[in-house]
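Omission of a single protein chain aside, the complex is shown with its protein chains in their original locations.
Letters are used for the chains, namely A, B and C, taken in the order the chains are written, and counting of residues starts over at 1 for each.
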Amino acid sequence: MKTKQEIIHLDFEKPLIALSKQISELEEKALKNGNSKIIIDLKNQYEKVKEQIYKNLSPIERIKIARHPQRPYPLDYIQSISPAWYELHGDRTGKDDAAIVGGLIEIDGQTIMAIGTQKGRNIKENQRRNFGMPSPEGYRKALRLFYHAEKFNFPIVTFIDTPGAYPGLEAEEHNQSHAIAMNLRELAGLTVPIIAIVTGEGGSGGALALGVANRVLMLENSIYSVISAEGCAAILWRTKDKASEAASALKITAQDLYKLGVIDEIIPEVEGGAHYNHNQTCENILNAIKSHLRELKELSPEELKTDRQEKFRRLGIFNRV
Amino acid sequence: MKTKQEIIHLDFEKPLIALSKQISELEEKALKNGNSKIIIDLKNQYEKVKEQIYKNLSPIERIKIARHPQRPYPLDYIQSISPAWYELHGDRTGKDDAAIVGGLIEIDGQTIMAIGTQKGRNIKENQRRNFGMPSPEGYRKALRLFYHAEKFNFPIVTFIDTPGAYPGLEAEEHNQSHAIAMNLRELAGLTVPIIAIVTGEGGSGGALALGVANRVLMLENSIYSVISAEGCAAILWRTKDKASEAASALKITAQDLYKLGVIDEIIPEVEGGAHYNHNQTCENILNAIKSHLRELKELSPEELKTDRQEKFRRLGIFNRV
Amino acid sequence: MGLKDFFKTRQLKKAAKLQSQLSTNGNGHDLKVEPSICDDQLCVLWTKCQGCNELLYTSELKKNHSVCKHCGHHHRLTAQERIDLLTDYGSFLEIDDNILPSDPLNFKDLKPYKDRLKEAEKTSNSKEAIITGIGSINNQPVAIGAMEFQYIGGSMGSVVGEKIVSLAERAIEKRIPLILVSSSGGARMHEGILSLMQMAKTAGILKKLHEEKLLYVSLLTEPTFGGVTASFAMLGDILIAEPRARIGFAGRRVIEETIRQKIPKDFQTAEYLLENGQIDLVIPRQNLKPLVSDLIRLHSQNTKLKTGISPFSKIPLFAGV
Partner (left out) sequence: MGLKDFFKTRQLKKAAKLQSQLSTNGNGHDLKVEPSICDDQLCVLWTKCQGCNELLYTSELKKNHSVCKHCGHHHRLTAQERIDLLTDYGSFLEIDDNILPSDPLNFKDLKPYKDRLKEAEKTSNSKEAIITGIGSINNQPVAIGAMEFQYIGGSMGSVVGEKIVSLAERAIEKRIPLILVSSSGGARMHEGILSLMQMAKTAGILKKLHEEKLLYVSLLTEPTFGGVTASFAMLGDILIAEPRARIGFAGRRVIEETIRQKIPKDFQTAEYLLENGQIDLVIPRQNLKPLVSDLIRLHSQNTKLKTGISPFSKIPLFAGV
């Protein structure tokens, strides 16, 4: 995606756009009249409003940023952070699911298996990539690549941005449940470092199937949830209109999940969201990967496996009476 | 199949049928005339002709016996030789291929994984079982069961009776080649005893995919070939009419393969072929399995694997100059 | 008002009441609510079959494990009934009954989660959506768990995850088989991401169990969906379902909304799964115990071949539970 493209603004950014427009108009006049005091005031106001909006994003607003059509997608990160990129294809049994991409990249002279869910940028690409909703074959391709990484001792880095595993007839026929379950189980058994990064939407089991990692990271405006806010609202509030309430109740933001101890780090985005500056976000992601890889390198294969298993063994909050 | 059913005779058995009819007619007369000398002579002749026919079966005649519609099929053997039979189903990814059956049986207090290709007895069953021609999903089910056997240390016994792997559009789409190749490779790595028995048609790669065993046995009238005699004739002789020549040239009988050192034992059938007496054939098969299992039990897991790998490593005849 | 009408009215009322309680099951799959067969005094004598609408003597129905003698309909069992069905009388000792739900997210939709928990306990007469413990099946010790669908739709939150992991750890410690009976709408929304993480947590311990070469039999009963199917339920060495049980990843309604077409009637039934290669066996309830018992026996007798140690130690049943 070209970053020169005009940014599509979100609802809650309207005050900023209004202010910005006002400033532009006044600046035009100012050129004639030299009346700059108002402009300076307005600009200060703009900065304040901006800070207020972006520092206090509600969960539903985070969802909108996480789903922003101009947000970088896994392939953007992958191709930006590595000079090499050899995409590998197919589950070997009948399909190459384009909703999941995977292949070899290189970071600091180390070969890494990169795997991600991938949305499309336009209708045609979205048809091909099924809006980033993987089929069982996609998860099986990922599993094949996990094994490949294990064989050659490649660390695994996953990029997660999916509404969820595809709920369709053929997906059920081809055993979506089993495909996800196997990935959960087999990821638990690998002896290479695994880093999972939720970059956009972390949609339920379909996201988790790439998420059983030694380190789970989230971009600042990404979300990760057991169910979509809309789906939850429809069931528990009996109307999708309550998605905002559901989003808040479910605790789906990076900030909430960090507090809950479910994720290990929040990777910062630029103000307004990653779509305002792809390059900066890619750089932040690359630095995060490098630093976690450095730490994980200190662990032996068996330690890596145990570390991962114990990490997930601990998750859950209950009372023991 | 009920064995009381009338036996369907093959072309080359015609002299016997004629003689048999003659004897019956004479016997009827003899009841009136007491003229039994001719009958005794005829009966002696019958025995001689019978011996001549059955001791000198040509390869194409063996093919006919191997494909005889009343011949016992793997499920007949499986259900006859074991008190327990728990069929296990499915490849877990979308299909349960009925052309391959597999599950748990018990012999001498030992659990065994039995796997076989399975033809149907009538049109409807043959549609379901695709005339015993497995799909990739069938081979993947078998592979799943191989792994199951390996996990629980069950010896594996395979029963092979297939024209070959199915050559169809969907089979190619789902990667028939890979399914077969994986079985060949993975069978080479197992540490449990494996016995393969060609019971009818051993059709090329589709048969071999269940045939990488420590012991490869063949029933007396079974065949095992790189290509069907008809297929070979069509290509090399340019007409399917030369199937008989092709059958002879290809060396496909148990007797030929034993001489070539490709198989380890010929399991006897009753005169005329297994379809004349299911029970006797089942008993012979059971005894063969028992005796080979006893021998293989003496080997350690690693020895079993090495034994199998070296067995196939040796196969092939060439000149080293 | 005749007897039939009387029941009809009562059951409609009860169904409505349950619907409101159960609408929160798991990920909100569109699972038909089945009123508990008999839970008040007026229903003591008679029960109306959910399959054929026949009025049945409740005591006879119970004796027949809640399977209708007319139409074979398998009514849902409570977790305790399931344990009683499978384990030897008096052999079951519950573990971890002191692990109770909390409200980690302070979750509130139209009702606070805390209130739902209290209601669920009353409705289901159970403290959470699973019972786990050690028992024996025809004198063979097992670690066994059964889910309680009446408790918030058998949904998996932190408690279910923890109890399954703890049970599997006992199985590993004692080297006995693991038996899990699923019945669930999926992950429990009210614990948000923590419920999702139970999928990875349960799958992770099953990796260990798998590496220890211990038997895990997963029994899928009406209904099993979402995060439960896509984690531990699909990972059995042997997968067994009850007739007509509905099992899948996505709920029927979600799929219909997604693909905008009608779904075949038998979609996601046990029989459909068998045909699509996803499970090993569909077994009527009355045959379950003998089957599971024999499978355990068959999986216990071989390992001495390899290591000299039986895989399932024959330690005294309740020693150190």
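Following the convention adopted for this analysis, a contact is a pair of C-beta atoms (placed from the backbone, for glycine too) under 8 Å apart; a residue touches a chain by one contact, two chains touch by 3 or more.
Worth saying up front: this structure is predicted, and the values here are computed from it rather than measured.
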Within the entire complex, the undisplayed chain is in contact with A, B
Which of B:Ile23, B:Leu75 or B:Ala165 touches the chain that is not shown? B:Ala165
Among B:Ala249, B:Val270, B:Leu286 or B:Leu299, choose the residue that contacts the chain missing from this document, as touch is defined above. B:Ala249
From the list B:Lys43, B:Arg67 or B:His178, which touches the chain that is not on show? B:His178
Where B:Ala30, B:Val262 or B:Leu299 are the choices, the one touching the absent chain is B:Val262
Please identify, in ascending order, the residues of chain B that touch the omitted chain? 165-169, 171-178, 180-182, 184-186, 188-189, 204-205, 208, 211-212, 224-227, 231-232, 234-238, 245-246, 249-252, 257, 260, 262, 308-309, 312-313, 315-321
In the whole complex, what residues of chain A lie against the chain that is missing from view? 84, 86-97, 104, 106, 109-111, 137, 141, 148, 151-154, 191, 297, 301
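One rule holds for everything that comes next: only the chains that are shown with their structure count from here on.
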Between chain A and chain B, what distance separates the C-alpha centroids? Give it in angstrom. 55
Where the centres are mean C-alpha positions, what is the separation of chain A from chain C, in Å? 34
Of all residues in chain B, the ones touching two or more other chains: 92-94
Which positions in chain C are in touch with at least two other chains? 210, 276-278
